[in-house]
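Have a look at this one before I ask anything.
The complex is shown incomplete by one protein chain, all other protein chains being positioned as in the whole.
Showing chain A:
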């Protein structure tokens, strides 16, 4: 395909502020073609990773050269009047359109954006922020310590790309962060002449199309990936440039049929490790809901037929395999009833399948073990982790059968329309960059899966975080009371305290413990997310105690009261080890941001979920951990480290398996023409 880039069209040079919308792009819906699997891929992955590691210093050297070029322009640019700045911006825009993200345009754009940021937001980018932005512009993951102002950093890269006419998606972990970041930075983008859009849950397709039309789109990973998946279903496979153009030419009005997105040009992933690694464990499934009434009728009929069967005459139960088998007699009696019922029940296979499932639902699925009834809904409990899996349902009608069994309202069945893994999705971006506070642990995976190198960016001012160590309690009960006492003591010194918990239930336990000591506190968890912004805004006030699940762990910036910093800043108490060390580091990173003082400490108990879930809690080490000092604490430290390592390895394996299966299935089903 002839792709001269956006600069080939001379009309672009005269484009008014606002970017691309006036002239149609050469390629509609651009996305990167997926690399075919090759048997040398692993070797290539290793080679790329090694080269990335070895050439890291040289890459940084290059970035530093660019940085000095940018800094050199800072003085002259700062001296410009507003009008002169605008003129220079227009000039830079024109040049960027022609040259793309070349070194020269980057230096110029960065210098201008930095200056404009100072004039509009009052925020002037530090050197390290410039460095991080440069790394991202060159397609790497910038690892910047927590609290170094990643949101501001991304404006440089996004702005420079926007000036060059490349639409940018800034991918965040949730809607709150997308909205917050977009609103904070909007004045800057406005001044740059770039439009900003925010995607939030519940937006209609028309509105979404408008958002995607913006130069810079802030969105959570879920929203953006689902939009992409919906587009793929609409386009019935991969976007084909020619057919898209023909369609637009012959049928310019058919807005509803057109895809919502403009393609996958450039993504800057905020909290890259969370989005690209942690979330990549489960694929996204786009489903269509079937008619709930029909499902209820189906499930009730299945149960009614199942009622007429008796063990062991009609069916045999295999508890080990969690399976029910119909006997010949059972099948015969079913046949008789099926013909009487009519409809699909005359079909032997559908009939027997349904009845068998109904029997399985009754005999093999137990409330409490496999599911719980919560608020009139059947909610799945993960058998291995014991965690509640909301928003999940069993497929093939099993969920509906259980719902009928429990007598709750029957929900529609979810029919899969398309499925994509995050790995596959993000690899389709033409350019991909990321930033996070914690990437070095997963740099190998980022390299092999996304071909992203990690560049460590130094901190602006040395971190003033004090880590106060780890304490392990024998029971959860004693831990919570210790946490509450500690929080109370700190509160009385006038410091704000953030208590991080792993689950909603734990956050409630923490809250109960605090209430028992009459400590005023705020609770922030998934159930109470409405007041999120307000709670976070207050969390930095003197003497405030905030209990939060790890949803407050990422991207959340807790602004401190002016006098709090003098008293030692925010104190973070980690009450449990998370599945990955990175998440712990993120939570710790809420304290001592931007060179402010702060401290963190860890209070664990030997009843913590991570120990039972990873089976590290069994064995000799766990018994040793219960011994008194000095053996106990040492053993406990090792125990938790081991549990965390196991959890990390388990997740890594799950991701690898998913990727493998995805690829194998893709190869086998290549004839279907739809890789999703």
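Heads up, the rule we're going with is that contacts are C-beta pairs under 8 Å (C-beta built on N, C-alpha and C of every residue); 3 or more make two chains touch, one makes a residue touch a chain; residues count from 1.
By our rule, contacts and distances are computed from a predicted model.
Protein name for the hidden chain, per its UniProt entry and selected from "NADH-quinone oxidoreductase subunit N", "(2Fe-2S)-binding protein", "Phosphate transport system permease protein PstA" or "PqqD family peptide modification chaperone": "PqqD family peptide modification chaperone". Considering the whole complex, the residue from A:237, A:312 or A:619 that touches the absent chain is A:237. The missing chain, though absent from the display, is touched by one residue of A:58, A:629 or A:671; that residue is A:671.
From the options A:32, A:48 or A:350, the residue with contact to the chain not on display is A:350.
From the options A:68, A:308 or A:395, the residue with contact to the unseen chain in the full assembly is A:395. In the full complex, the hidden chain is touched by chain A at residues 36-37, 39, 237, 323-326, 347-350, 352-353, 356, 395-396, 415-418, 657, 660, 665, 667-674.
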